[in-house]
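So that we are looking at the same thing, I have put the structure below in structure tokens.
Here the complex is missing a single protein chain, while all its other protein chains stay put.
Right, chain A next:
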Amino acid sequence: MKSLEGDGYKVDFDSGDSSIRLAGSLRLGGLSEYAPISQLLDESLDGRSTLTVDLTGLEFLNSSGIATLSKFVINARNRKDCALTIRGSNAIPWQGKSLNNLKRLMPALELVFD
């Protein structure tokens, strides 16, 4: 398990389970501040044929965070070696509005809402 923690958020990458979970509220100031999370997301794709990104506990994500997540999805799309699933929650309003855009970036993405 590899983790990143900051003010109000947590990211856990569980290699054995092939899943990475983002939880809390993420409103970091720009892509440079998102770099460690971006790196962990990209790393979680390495040598893996499936990966689940669990966002069911991510209450808030600002536009820099949306940019970071989109960048990761584009990276996964371009690598073509890992089947990506993103789990969202219907109880968190921003996810119903914004996560569908990721599917437009990567049609093969499996988007599941709890």
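Methods note: contacts are C-beta pairs under 8 Å (C-beta built on N, C-alpha and C of every residue); 3 or more make two chains touch, one makes a residue touch a chain; residues count from 1.
Quick note on the criterion: contacts and distances are computed from a predicted model.
Name the chain not shown, per its UniProt record: "DNA modification/repair radical SAM protein", "ABC transmembrane type-1 domain-containing protein", "Cellobiose transport system permease protein" or "ATP-binding protein"?
"ATP-binding protein"
Just to verify: which one of A:S18, A:T56, A:S70 or A:T85 makes contact with the chain not shown?
Reading the full complex, the residue touching the unseen chain is A:S70.
Suppose we count only contacts with the excluded chain; which residues of chain A make the list?
The missing chain touches chain A at positions 7-8, 25, 27, 29-31, 60, 62-64, 66-67, 70-71, 74-75, 91-94, 97-98, 101, 104-105.
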